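I am attaching a structure below and will ask some questions about it afterwards.
A single protein chain has been omitted from the complex, and every remaining protein chain is retained in its original position.
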Amino acid sequence: MNPYEHIKIQAYEANMQLPQLGLVLFTFGNVSAADRSKGVFAIKPSGVPYEQLSPEKMVIVDFDGKTVEGKLRPSSDTLTHAVLYKHWEKIGGIVHTHSTYATAWAQSLRDIPIYGTTHADHNTVDIPCAPPMDDKMIEGDYEYQTGFQIMNALKERKLSYEEIEMILVGSHAPFTWGSTAHKAVYNSAVLEAVAKMAHITESVKADAARLKDSLIKKHFERKHGPNSYYGQ
Amino acid sequence: MNPYEHIKIQAYEANMQLPQLGLVLFTFGNVSAADRSKGVFAIKPSGVPYEQLSPEKMVIVDFDGKTVEGKLRPSSDTLTHAVLYKHWEKIGGIVHTHSTYATAWAQSLRDIPIYGTTHADHNTVDIPCAPPMDDKMIEGDYEYQTGFQIMNALKERKLSYEEIEMILVGSHAPFTWGSTAHKAVYNSAVLEAVAKMAHITESVKADAARLKDSLIKKHFERKHGPNSYYGQ
Amino acid sequence: MNPYEHIKIQAYEANMQLPQLGLVLFTFGNVSAADRSKGVFAIKPSGVPYEQLSPEKMVIVDFDGKTVEGKLRPSSDTLTHAVLYKHWEKIGGIVHTHSTYATAWAQSLRDIPIYGTTHADHNTVDIPCAPPMDDKMIEGDYEYQTGFQIMNALKERKLSYEEIEMILVGSHAPFTWGSTAHKAVYNSAVLEAVAKMAHITESVKADAARLKDSLIKKHFERKHGPNSYYGQ
Partner (left out) sequence: MNPYEHIKIQAYEANMQLPQLGLVLFTFGNVSAADRSKGVFAIKPSGVPYEQLSPEKMVIVDFDGKTVEGKLRPSSDTLTHAVLYKHWEKIGGIVHTHSTYATAWAQSLRDIPIYGTTHADHNTVDIPCAPPMDDKMIEGDYEYQTGFQIMNALKERKLSYEEIEMILVGSHAPFTWGSTAHKAVYNSAVLEAVAKMAHITESVKADAARLKDSLIKKHFERKHGPNSYYGQ
């Protein structure tokens, strides 16, 4: 049996959720699933249509971005995934999409303000928009630098990747992560829904107010933390 | 035979309508169905995906929020349902969703103005947005207090729960109710449609006028009241 | 054989297109199909869900609004249909919906400006929005008066029902018509698409210009008139 079969299946299934959830057009997205004991992750091959995917086509890559197994070329965003896996030791899955509303916010270079409890159920802060990289970083090893750009944006806001599992890369599109590939896909769908609601909220009320702190705290703690009481 | 089977089936079927009507993402919603003769209601278990639901998984809870039967933990919003059943003696079903447009209005803290006959076919007033609770209520028994927040918002506007079967909880999301769980789901879908239309109406005309009284009266009475002539 | 079977089937099939085209929620719409040789039309029964419809359930009504055959009560909008059939001798089908974008324009009390060739392929003028009726008409025979309100709005703009097969009833929703029920449904879908595009056009450019006359003429004549060259 192939030693990477479990993460190939995870990555395959998580990738297939993207079109089902309406988060991708054509091949504009990718998911990876890591096996930390082996120091590798399985990721979508570059540019292959979702309907042609299979677990066997997933590419196995190490945390330095080197292909370990697989006949196809891995996603062009592979180095961004590798950097994040290498530095964030507790994540098991990463998703990148160009989902419509989250991408529009990324293009506006604005953080998504926390306007309601749907947002607070998942994060306690505005969803950060990392600024575009400077030109040298872009001209250099772009996808590798994108990973650092994401990490730096969290650092500057003194946020941990465990507190917030989603970010907008300014002028580009969202990345999300989580303990598993499946959880990272969940976060992508949540981000898209929150982005759409925030857009409509501002349309309905131009100077809408951020959610007050007591509600942010309450809703986040309902689903997370020691006294959470959501789910089974 | 299980004495609660009829409301378990009602609650199950009504919950399954939410994803079919596009009113929920993942588990962001719940429906309950009451049996007043027994003083209990059946409600969705917390955090269980819709595709894994079955009538047997519904949890039976009394009007004080105490679980009467069921192995799973009931919806985290159960106490809100309990409070409303306890105080509003004629309702048989309650729905909570985070549907996109209704939630965006809730986040804007605005009532939804009555702009047309689609709205007036169901209500004669602007759809109220209850203000967010004060911090003490939020830090206390939050879901229980949400029930009172909803009741108080109607009282302050001198509205009866029989006149208006839907409300926005400010910064949060909508709740709807009705004589049955099925009717409450119907009201959720109507609210989402009305919320979307009101948003577009204001986009098309910033200072759109509320519907005039004669049309509000006419349309509401077509569907409701002693001389209604809609339906069979 | 039932003498009205052909129009019952036409009305049934045309009614079933409304949910398929995304033009109705629940029962918020109705289609009728006329047989002018018999002076009657078949129309959807009031408040019956689309999934429970069948040709046999269609109600046969004459042009004065009197039920000729059928066990169910006809659509609450039946008198509006009757008035239009009575006065507009060349139409064979009528549709009423509360489709999202067209209804939002009706709620804004604005005509839909002719912004592009999609519009001009079907009409040469802004799509009229009839003003709401005065209070006496509303309190009187409302649906009957709605028919006259539609006819008067065209008359005031010196438009013929053969030139323009769609209208917004202000504060209410759209009506469309055509030579057949099927054509009237087609017009409803076109109206909704044009209404959505016009809304986005104004969003993208606040002072968007109306289509120039030469393009209006060219596109309309491509599809209509003696030298049309669209279709087979």
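Residue numbering begins at 1 within each chain, and the chains themselves are lettered A, B and C in the order written.
Here, a residue touches a chain if its C-beta (ideal position, glycine included) is under 8 Å from a C-beta of that chain, and two chains touch if they have at least 3 such contacts.
Remember, it's a predicted structure, so these values are computed and weren't measured experimentally.
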>> Using the touch definition from the header, name the shown chains in contact with the chain that isn't displayed.
In response: A, C
> So which of A:I7, A:V40 or A:A106 would be touching the chain we can't see?
Replying inline: A:A106
> In the complete complex, which positions of chain C touch the hidden chain?
Replying inline: 115-118, 186, 189-190, 193, 196-198, 200-201, 203-205, 208-209, 211-212, 214-215, 218, 222, 229-232
> Tell me, which residues in chain A touch the chain that this view leaves out?
Replying inline: 25-26, 28, 45-48, 72-73, 76, 98, 100-101, 103-110, 132, 135, 138-139, 142, 171-173, 199, 202-203
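Basically, only the chains that are shown with their structure count from here on.
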> Can the chain contact pattern be summarised as a line, a ring, a star, a complete graph, or none of these (other)?
Replying inline: line
>> I need the rotation angle between the copies chain A and chain C from a CA superposition, between 0 and 180°, in steps of 5.
In response: 180
> If you average the CA atoms of chain B and of chain C, how far apart do the two points sit, in angstrom?
Replying inline: 33
> Could you state the distance in Å from the CA-based centre of chain A to that of chain C?
Replying inline: 46
> Out of chain A, which residues touch more than one other chain, so two or more?
Replying inline: none
